[in-house]
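Here the complex is missing a single protein chain, while all its other protein chains stay put.
Right after this comes chain A.
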Amino acid sequence: MGKVKPGPLARRPDNSAFKQQRLPAWSPMLTANTVLPFFYFMALICMLLGVWLLLTVQSTQELKLDYTEAGTCNLCFEKRKNVSNAARPCNCTVVFNIKKAFKGDVFFYYGLINFHQNLRRYMDSRDDAQMVGRKNNLKSPSSYCMPFDKNKNGVPIAPCGAVANSIFNDSFTLSYMASRGSVHVPLLRKGISWYTDKNIKYRNPSTENMTLPQVFEGTAPPLYWQKPVYELDPLDKNNNGFINDDLIVWMREAAFPNFKKLYGVLYRANKPFINGLPAGNYSVDISYNFPVQYFRGRKEVVLTTLTWFGGQNHFLPIAYLVTSCLILLIAILLTVFWFKFGKNGQNMEE
């Protein structure tokens, strides 16, 4: 205790609320007055939320197109089965029809099924320090990247690791088959990644008047890549290196084996796409590079419109509606119980 009080009651404990365990407190109890209204109220809230979300989700449109073996891609699929053909280009086209026009912003995704981006060793196999532009790490990648840290000649790989190495490398060209003939659907291929990723997490090593190729000199591209990292986007110089949007999107590993990743957003400056995608026939020309047959995967193209709630996921609205019903049911049950047993408090008598 330390301090010694004088007097005959020197060791008397302090009379503080804390020491005497008399702190003022609120002791709530589950009573019918609070529990029953709470349940009814929650049922109502969930119901309202469910209906609202359902309406919101219903207003979006989505189209999924599995192109793994569809149309002429069948050939490419067969071709990619053979590893020796890995580097050979293969193009194919898939035709589809949009019955109802997609209004508003339309987002173009590619999807992968059964591709495990969430394996621990896979996810660890990257070097964030390298991709934030640290020069040291550029030349000597982290050991986590093994075996994709150096190529056969011992040249460091940039970007290293299994994640970057396995980048999805199909490319798509979407065409609208208007009555006047095929119209190229313009897709914005930039601004598809998180702001923080694009500006902070991924940076090219400082250039200091050097060009990108010079900066990356002495590094090798990942084994499965056909072009080096500084030539990923031939159209836009500033979209190359580690800050390439497609690379960034790919590097954000998905939580589950089935996922979709943003490829581009419809550019709505010109007719006929000012209001979105009009109804009609479309075709996608695919440069078919990514092999999926090894891991029994599928590839797809997803077109969707969005609301504030995001894409077309019906789970939450339905879950809310079901929950609401359950709560209502429980609430009624509780009321019955309370009415039969607890109302008069006879069980509360000693």
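Just a few scattered comments:
Note that a residue touches a chain if its C-beta (ideal position, glycine included) is under 8 Å from a C-beta of that chain, and two chains touch if they have at least 3 such contacts; residues count from 1.
The rule we apply is simple: contacts and distances are computed from a predicted model.
Between the names "GATB amidotransferase", "Phospholipid-transporting ATPase", "THO complex subunit 5 homolog" or "Eukaryotic translation initiation factor 3 subunit H", the one given in UniProt for the chain missing from this structure view is "Phospholipid-transporting ATPase".
Listed residues A:K152, A:R180, A:K271 or A:R296: the one in touch with the omitted chain is A:R296. Touch with the chain that is not drawn comes from one residue among A:T68, A:N169, A:N239 or A:T323, which is A:T323. Of the candidate positions A:Q61, A:S166 or A:N240, contact with the unshown chain belongs to A:S166. Annotation for chain A: contacts to the undisplayed chain at residues 8-15, 19-32, 35, 38-39, 42, 46, 49, 53, 105, 107, 109, 114, 116-123, 125, 128-129, 132, 134, 142, 147, 162, 165-166, 192-197, 200-201, 249, 252-262, 265, 291, 294-296, 304, 306-311, 313, 315-316, 319-320, 323, 327, 330, 333-334, 337-338, 341-342, 345, 347-350.
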